[in-house]
Each structure stands twice: as structure tokens, then as C-alpha cells.
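Of the protein chains in this complex, all but one are displayed in their positions.
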Amino acid sequence: MKKSRKDMVFNLSLVALIFIAVIIVENIPGVNPMLSTVLKKGSIYALVAVSMNLLNGFTGLFSLGQAGFMLLGAYTYAVITIPDSAREKVYMYVKEGSAVSRSWFDNIANGLHLPEGVSNIAIMIIGMLAGGLIAAFFSWLIGLPVLKLKSDYLAIATLGFAEIIRAIFQWDKLGPVTNGSNVLRNFPTFKTAVFPLTVSAICILFIVLLINSTYGRAFKAIRDDEIAAEAMGINLAHHKRLAFVISSFFAGIGGALLAMFQNTLQATPFKSAMTYEILLIVVIGGIGSVSGSIIASFLYISASEWWLRGLDSGKFLFIESPAVLRGGFRMVVFSVIIMIIVLFFRKGIMGERELSVTRFLNFFRKKDGKNEENS
Amino acid sequence: MSENVLRLENITMQFGGVVAINDLSLEVNKGEIVSLIGPNGAGKTTVFNVITGVYEATNGAVYYEDKMILSNHPQGKMKKMYAGTNADKFPDVIVKTPDRITSLGIARTFQNIRLFKSMTVFENVLTAKHMLKTSNVFSTALRLNYKEEENARNETMQLLERLGLDDVKEELATSLPYGKQRYLEIARALATKPKLLLLDEPAAGMNPQETMALTSFIKSIRDEFDLTVFIIEHHMNLVMDISDRIYVIDFGKLISHGVPEEVQNDEAVIKAYLGVSEEDE
Amino acid sequence: MFGKLFSTCLPYILSGISVGGQYALIAIGYTMVYGILRLINFAHGDIFMVAGLIMIYSNVSITPLFMNMGFSAESAFIFSIIASVVIVLVLTVLLGLTIEKAAYRPLRSAPRMSVMISAIGVSYLIQNAAIYITGGLAKPYPTKGAAMPWLSDQITVGSTSIKRVTVITPILTILLVLALVLLIKKTKIGMAMRAVSKDFRTSRLMGIEVNNVISVTFFIGSFLAAVGSLLYFTNYASVTPTSGAMPGLKAFVAAVFGGIGSVPGAVVGAFIIGICENILKGLDNILSTAGVFKDGFTFGFATFSDAFTFILLIVILCVKPTGLFGEKNTDKV
Partner (left out) sequence: MKKILAIVLAALMVFALASCGAENPTPDAGGKDAAPAGEKVVKIGVFEPASGDNGAGGKQETLGIQYANEKTPTVKIGDDEYKVEVIYADNGSSNDKAPTAAQSLISAGCSIILGSYGSGVSIAASDTFKDSGVAAIGVTCTNPQVTEGNSHYFRICFLDPFQGTVLANLASGEFKASKAYILTKLGDDYSTGLGYNFKQAFEALGGTVVEESFQEGNADFTAFLNTAKSQECDVIFAPTSTEAAQLIIEQSATQGIAVPLLAGDTWDSNVILNAAKGKDVKIYVTTFYQEGGNADFDNGFKDWINADATHLSNNGGDDTVAAVSAMGYDAYYVALEAIKAAGSADKAAIKNVLGSVTYTGVTGEIKFDETGDAIRDTAYVKTANTETGAWDFVREQGVN
């Protein structure tokens, strides 16, 4: 009890510290703006990775539908929140124009005399929640047939589901809602990394609380041994669906955040490669570790978007060799690192453990001890 | 006076062309300890799997506290292949998943220990308490159910103390010695607050001393938790010691039943056991 | 009326059969590996793509060799194609075996999820390496001019003109499959394969060299993928690093549809998927020819030509999880 409370205080103060640091860093002129980009994308991927971990790591359901649910969340968000004044331009290739309007919200906001900043935040939150709920609803629907399937069949069925969703969203008959395969834009977006960090932190906190609750134990029981879990009175279908729906809800929110991050939205990038990317983040972080997924997300995004970019453009650290370090080399190095982790460090960074102050201290204490022995 | 807790009627379990249980009927009365024995491959575990809903019986019905909880008759392809009897006796089809059976008050242990590998001893037992919770997923995540959670933890602690597992409660379940793992499985089953406990070879792998301890342990929990116990076992000493009544099956068929002495002297039983070993060697 | 409808449908069906044959050759690799290792070899589609790239690069580098030997440009090209075909087959098989050895063998006792993740990682690696090597651009397959002279000739079936490879593909596929079925049914190694797919551990106890059997499986799978790649890219003459992903997934679905582990099942499934997908692409046209769609109305079926495969997958998994020819496995409690 005492130990876990100590950890909680530690973790919360760590989160608070990070927030303060981010706010300070973002406001210092001259600090590399790439840092802010990495924080934004990293926090979004952290949320999506943790939600995938809830399913794959904690419940033992190997689902590859993450990109599909993100797509649902992203589109719902965009379609709901584009201001009516911009719709005509956005839906310019759709004969019927946009079938959705946000006048209901604008009327309420005007009626309440909300200042623009507040109403903007409000519609963003409504849009995100709607995105999460739509994703959750579809996951419930698809969960009815596919959750009965065993491991790899489930994986391939959810992968297929994501592809189906992508095709539906590109269908021109749905143009008045989805704008067909054309780009959606002009929806409200965030400017600072504080917004996605806050949203992700709240969502991840909820997931952590869930994992540590009696439901979380039931999920882990299903992962460890389905038959024993069932014999202990845990309804498999119900709990699997619950994990699936909750995971998809947060994937939907993550998708909405990703739409904001990208400023524009199209269905094309939400393909299986995106799911694989998130899965690999989960693997690097450690399947079954929330803090692992978070650390891995930030590491992955910083490395791929920032630190290793030099590998593509001929200059990296002290090496200058345009013939070898050309376009695509970064991703080759990256995938080799991933394969090494998958093959030789199968537990990833954290294994199934979580970041904790006691373990942190023990780590150094033991290490010191070792050093003493050596010397 | 002796009230039925569990009653099987004409249960037949057929996998493809193989009849694993053939027209088996038996009953377990309240407060009794009843054993199910038979040579290897006789279909004992299959009986447990049928009772707990893991397998759907091909034909027959299961009653719990005189209420029909499972019932089936040959359907579809099985209609033609069915090799058993009494195909028309059970018109109803009642199917329940194992968790529903457990929530009725029937808990079980497994022959090949199935603990939750990644969890500690304490968590293993606590997880079994999940079934009894009344709060929904949101209130649990937001910790609005803290009273219930605390109760569950306290009860788990008591249970561990009673079974002598409190000193290892923070250890990983799979790191325990074999015998303790068996006790943990029983503790986990007890955590669901059952009325009927199904034990699948609880003494497998134990030495004579341990087996003796287990015998008295089972008797004591029966009294303490007001249980009825249905047990599959190979250790004859334990069976003879503990059982109020014994059922013997071979090739899925009931070949004998009665109090220990009767069964011990039954020609059919002796033949079944010796016969099999002859063929084996 | 029906004559017109038939001539409208025919080209779709023909290209469906052709692409179905190519899917079939990939699907066999999936179904055999899954049958034995219970592993979806996500990298299989990429092996197929790499086979295409090997063809391109080896042809480019070998043609000058023959020219230096004094052959005319024309014949140098043809010799080079023939030599390249051999190189493609050999290198693709080597790649398949290497992947098995490096990425799957070390994880043989690991949980299934780990192996699958490793497969996804390999696929990721191959695609990224291909992007690096090709510079991310589509590479034209050597079919032009005198190259692949016989396969890419035009022939006329009914009223449609198609490449000869379209007709050759299904025939070659069926011949290869017959040979493979014979191999599995009649030879010793085939028997070992069947044993391993039934029960991994017991086979090992019975003295079967399981690792050898698995290697043979990967050998056959990669070989057929290379043949499939030759046929596929002769038809669709350009290779991109992601060329293998979709055909790979579709071939896997075909394998599931036909009943995973069953070679004839995979072939039947592949043809069904190939034909359905192509008909779907032309369904708007067919329906308006038939008079069902009037006044230029279209539904946009083509949008769902890829998604259809997955709809089919989900339906088959829900209705008959074992596929058309699959066998049922029950878990023991």
C-alpha cells in the first residue's frame, strides 16, 4: 500500500513536472520547434499505443484494427467541427454539399454568449467525444462476430475491418458526409502541445485506473488463461467486448487528435502500415506496460521524425556520406532496430513492469552495490 | 432429507464418432463428499467439463439444486451419428457458458493447474472475486466502488490466511511449489463463494504425507464453508478415506457406485482397473 | 442482349482468372506455413515483391554481360531474361529460407503473438529496404520490346485481346498445384509435412527433423511466390515497395477462405477472390449494360474491390471458421 502510494505521488509529480517543462519550453523563443512537434505527435501516439496495449497487452486480444478506429474518430471529429462558413469550400467537389451542419452548436454557444475561445474548446471536446463514441459503437458492432475468433484470425479480421472502413469512407456516395476521398480541412486544431498532452494524460489516467481495477484484473485473467478465467465466473464475451470497445473509444479520440495534428484529413494514411507502426511501438515499450508504451511513443516519434532525419539527408552525427545516407535509410535503420528488439529483447523497454520510484531507486542502489564489489 | 445438489441424467458426450461419456446418471447430495474414479481416459474430466459448461453434452441434462441448468439432445449432423440412447428424452436445449455455471455456485479446479501466470497469489484469488462485484466499469475505474474493493481484499486476505498462503501472497503464483499451487487453485475456487466444489485430481503429484493433509483439509473446508464436494482422484487412499460415496466409470460408462467398501469389492471395478493395466503392458 | 452482356463480362472474368492464379501461387505459401507453424507469414507478400525487384535488377545488370559476349541487343536481352528467371527463383527461395532461419526459428518456443509480431517486423524491414534501394519509385518490369517475348504477346479470346500470360497463368498454376499435391501425398517429405502439421511435438518425438520440414515448406512457398511474381508482374509491369502488401493480404484471405492448411482450398479461394474482385470493378458497367442501372447511374462498386476481400473474410470466419476445406481443431481442457 505504502509503496504504491509513493509511486503514485512520484508519477503524478513527474507528469506535473513534464507539463510545466512543456509550457516553459514552448514559450521560450529559439527553442527548436521540432520539439513541440514531437511532443504533439508523441502524446497522440502514446494514447493510441496505450489503448492498443489495453487490448493486446492486458486482455490478450491481438487486434490490428487500430487504424480503422482512429479513422472513425478522426472523421467524426472533422465532420462535426468544421465551421459552417467553411463547409462550402471544403465540400467543393460534392454536388450536394455538406449534409452535416454545426449550427446547433453555434446557436447554443451564441445563446450562452460563450467567448470564442471557450466555444472553440467546447466544440473540440464534443467532437473528440463523438469521435470516441462512434469508434466505440463500430467496435461493438464488429466485435459481435469477430471477438469469438482465436488470436491470429482475430488479427486478420480486425485488419480487414479497418480496410473496409477505409473504403467506405472513400466512397463517393457518402460524399455529403465524408467529402468522399477528398481532403477535409478547416476544422479547429490545437496550436500548442499542451492540448494533446492534457487530453492524452487524462485518457491514459483513465486507462491506468481501469487496468488497476477489478475489471483490469479480469482482463489480465483472460489474457493469462481464458478457460480458468471463465471458470472463475468471468464472462468472456462481455469482458472482451468491454476491452475492445474501451480501447476503440480511446483510439477514436487519438484519431481525432491526429486529425488536429495533421490540420487536414484524408482516409488514405489510415492503412495497415499505421497499425503496424503503433503495434511496434507497443512492442518496443513492452507488451503489458503502460509506461513502456508512453516512453516508446516519444522515443519512436523523436527518433523517426527528428533525431534520425539526418540519415536521410546525407549527414548524421559526424558521418557524411550522401551515397549511403539517402532517402529511406532512416527507416531501414529503424526497422533493423525494431527487428533486434523483437528478436533479442522481446520484453521491450519495460517488459510488463511500470515505471516506479522504488524500482528506479533500487536500480541505482543495486548498481552502486555492484560497482563497490568491482572496486 | 438428503437433498440433491447436483444430478446428472443420461449424459452422453460424443466427439465425432467417439463416445466419451455414455448415458451417465449420478447424483451428489448436500454436504456429501462424492468421488468419481476410473482408469485413465475413462472420461472423468469430461464429466466435469460437461457440468461446468466447457463442453456441451450431446444428450442428457444436468440439475443443480433440482433445477435443470443444462439440457441437450442430438442435433444437426449428430442426429445421424449419435451412438447413445435416450435421444428423445430431453426436448429442451439449455446451454450455459462456464461463467454462468460458476455464478450459480459451482466452482472448480483443474487437473493441469491453470493459475493466472502473471499475477501474484493475492491477485489470483482477488480476481475470482470479480464475479461478485456489483459496480459497473466506470465506477470501478473512477474508484467509486472503493468499499466493495476493500471488502473483496479483506475477504481474500482471510481466505489466504485460512489456507496458509498469506506468507507468500506477494509472490508470483507460478513460482510456488506444486503442492501450494494446488491449494491456491482451491482458494481461488472458494473465493467465488460456491456451494458445490468440483476438484479435479487435487492430490496429483503429492506424496503420502501431503495427501493425508489434503484429505483432512478437504473435510475441514467442507464443514467450514458449508460445501458439497465432488472430486476426481487417483489416490485410492484419499478416495477411500474421504468419500461418502463413490462413482466408478470406465469408457464413459458407469460400472459401479456405492459407499467405499462396496466399490472396493466390486468385481467390475477390479476388472476395469486390472484389465486396462494388462492391455497397457 | 445476352450476347452483349456476355461480351461485357468476359474480359472481367478473364482477368479475374488470371489474377486469381497469381493469388493462388502466393496463397499456397501462406497456407502451408500456417498449416505447419500456425503463423501468418506477413512477410510472404513482400517476398513476392522482392522477387519482382530481383528480376528487374538482375536483368539490368546481366544484359550488358551478354552484349559484351558479342550477342545482338535482342538476343542478349532474351538470354538475360532467361538467366534472370533462374536467378529470381534461386534468390527468392534463399530469401524465404533466410527469413525463416533468422526471424522465426529463434522464436519457435515463444508465444504465437511474438512470432506474428516478428513477421510484421520483417515485412516492415523488407518494405523499408526496398524503398531505400529503389528510391521509393516504381520500377518498370522488363516486358517491353522483345523481352518476355512469348508471355506478353497479344492473343484474342472472344472479342477481347489479352496478353498470353493471362491464359498461361491459370494453367501453370493448376499444373504446379497438382505437382505439389502429389509431393505432399506421395513422397516421404510430404508425409513428414502432414505429420508435422497435425502434431508438431509428437512428430519431433517420432524422429522427424521438424526444422528440415519447415525449411522445405518455406522453400516451396517462396518458390511458388517467385513464379507468381514472374506472372503477376509480366501482367502489371511495375514494381513498387508496397506492391506485395495487397496481393499478400488477399492471398492470405484466399487461404483462410479455402480452409487454412489445405492446398486445393487455397487455390479455389484465390480464384474465387480474383474473379469476384474483377467483376466488382466492372459491376457498374455490367449492370448498366444489363439495364439495371439507368441514366448513367453508378454505384461505385470499384471502391470496394479491395474491401470486398475482407468482407468475404469476416463472413467466412463467422459462418464457417474452418473455411471451405479446412479441418476442425478443438482445444483440450
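What to note about this one:
Labels for the chains are A, B and C, by order of writing; each one numbers its residues from 1.
To be clear about the criterion, contacts are C-beta pairs under 8 Å (C-beta built on N, C-alpha and C of every residue); 3 or more make two chains touch, one makes a residue touch a chain.
Note that this is a predicted model, so its numbers are computed, not measured.
Counted over the whole complex, the shown chains touched by the missing one are A, C.
The missing chain, though absent from the display, is touched by one residue of A:D7, A:E26, A:D106 or A:D312; that residue is A:D312. Checked against the full complex, the candidates C:S215, C:N285 or C:T322 give a single residue touching the omitted chain, namely C:N285. Touching the missing chain, out of A:Q66, A:S98 or A:Q170, is residue A:Q170. Residues 7-8, 11-12, 15, 19, 131, 135-138, 140, 143-145, 152, 154, 160-163, 235-238, 240, 242-243, 245-246, 278, 281-282, 284-285, 288-289, 296, 298, 300, 302-303, 305-306 of chain C touch the missing chain (whole complex, contact as defined above).
Where chain A meets the missing chain, the touching residues are 30-34, 37, 41, 89, 92-93, 167, 170, 172, 180-183, 185, 189, 191, 258, 261-269, 271, 274, 299, 303, 305-307, 309-310, 312-313, 315, 317, 327-328, 345, 349, 363, 367.
The working rule: only the chains that are shown with their structure count from here on.
Here the chain at the heart of the structure, going by C-alpha means, is A.
Centroid to centroid, with C-alpha atoms defining each point, chain A and chain B lie 43 Å apart. Separating the centre of chain A from that of chain C, both taken as means of CA atoms, is a distance of 33 Å.
Residue positions 54, 110 of chain B are each in touch with at least two other chains. In chain A, 227 are the positions where the chain touches two or more neighbouring chains simultaneously. Residues 56, 62, 142, 145-146, 148-149, 151-153, 155-157, 159-161, 163-164, 166-168, 170-173, 227, 272, 276, 279-280, 283, 287, 326-329, 331-332, 334-336, 338-339, 342-343, 346 of chain A are the ones touching chain C in the complex.
Chain C contributes residues 38-40, 102-103, 106-107, 110, 112-114, 116-118, 120-125, 128-129, 131-133, 135-136, 245, 249, 252-253, 256, 299-300, 303-304, 306-307, 309-311, 313-314, 317-318, 321, 333 to its touches with chain A in the complex. Interface of chain A with chain B (complex): residues 206, 209-210, 213-215, 217-218, 220-221, 223-225, 227-237, 242, 246, 288, 352.
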